[in-house]
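Note that this complex is displayed minus one protein chain, with the remaining chains in position.
After this line comes chain A, so read on.
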Amino acid sequence: MAVTTCLTWMQEKHLKTYFGEEQFSLLYKASVHGFSKEKLLDRCSHQGSILTVIYNEYHILGAYMPGGYLGELDISITLFAFQETEISKCEIGPLNPCLLFSGNNINSQFIINLEKKAVVTSVTTMEKLGLPQCCMSFKECEVFRCEDLLDKRSVDGIIELKESLMSTIRTYKPYGGLVHQIQILLLGPIGAGKSSFFNAVKSVFRGHVTNQALVGSDITGVSEKYRRYVVKDGKDGDPLPFILCDLPGLSEKEGRLCLDDILSVLKGHVADRYQFNSMNPVKPGHGDYICYPLLKDRIHCVAFVFSAYSVHCLSDEMVEKIKRIRKELIKCGMVQVVLLTHVDTLDLITKGDLIDIYKCVPVKLKLEELHREFGFPLSDIFVVSNYSSEWELEPVKDVLILSALRQMLWAADDFLEDLPLEETNRGV
């Protein structure tokens, strides 16, 4: 029989956010371990900071004890109760936290009687917590140890993983040696974070945050030119085996960046820094037009880029446009993945969540939304958190960025492997 908590992911998350903790480990559950003060203290003493949660038929309330049950120490205790998704609180103490479980002259503000399955509060406490009465029965009591997700142990492991990913990417060789560098096209609405993603990738290999590609929230979109960004390994290092290609953001308005332009980019006809003209799609005769592109000039993987905070307000026209583009890409045999950027802007998501980001409920919902709207397989959608206000790197963000990049390289291998023989005969 598994010993699990009654808290939902959202309830747990609200408590974590409220008390500044990042992980709860269940130590005691009254319905399993016995409604007994002695049993609770046996399991929960000397465990660090403690969160005690009481489940009434209609209410969830409890007490947060920094430092936990330690015998003789007096501490300030924060009582709390859920009000829908809000939390009301009441500070008591300093007092010995063991006194919460037995009434006496010192503490009459909040008493948990496990044997009787009842909690008794003072009138003041009741009012501050928004409870309906001073004496309430409860059906369950759980006690958690509070922990930090990003302690030294975790960060060391994440840094090790980051180094491993960087090494894998540095030594990557495209399938069959057909090209030296993979070209990845970033495609998405204005403000989705395409240029931001390039900056993030470059930052990881540079070792600090950089901003080579201009980014901003200007409604007209900052990127007007086609850019082929080479990423170096370190400040003066060798070029890495991939190039990130950035197009102006997609817009609902017709003619800003038309489908023909995108197809030309895919085939490798468009030169670096080409200025797109809404009136004239790129065509032979332009000074920079590449008439006979080689395999290395082509796009080998397309990444659709969406921002987590704006994907739900895409207009119907934009959705339709993206679907049309996707259909054309499929006809070209182009392998596609999806990037969901700015994941830390989602409700309740904090840095510690990035460690296991795909298990977070708000992220799951967002991925399912993309799957439903556009038909992308869930396994083809990767989540990243871009750099915006930081100066220095965060390993936990780097791991997401590098993992997504590695998937793109694998996708490009699939594209190259799928090419007809006659197309691979063209030299690099």
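We adopt the following convention: a residue touches a chain if its C-beta (ideal position, glycine included) is under 8 Å from a C-beta of that chain, and two chains touch if they have at least 3 such contacts; residues count from 1.
In this section, contacts and distances are computed from a predicted model.
The chain absent from the displayed complex carries the UniProt protein name "Interferon-induced protein 44-like", chosen from "Interferon-induced protein 44-like", "Autophagy protein 5", "Mitochondrial import inner membrane translocase subunit Tim13" or "Trafficking protein particle complex subunit 6B".
Across A:P94, A:G157, A:G207 or A:P239, the residue that sits in touch with the chain not pictured is A:G157. Contact with the undisplayed chain is limited, among A:E317, A:D347 or A:D414, to A:D414. For chain A, the residues touching the chain absent from view are 1-4, 25-27, 32-33, 42-43, 46-49, 66-68, 70, 75, 145, 147, 151, 153-154, 156-158, 160-161, 175-176, 326, 330-331, 333-337, 358, 371-372, 374-380, 407, 410-411, 413-415, 417-418, 420.
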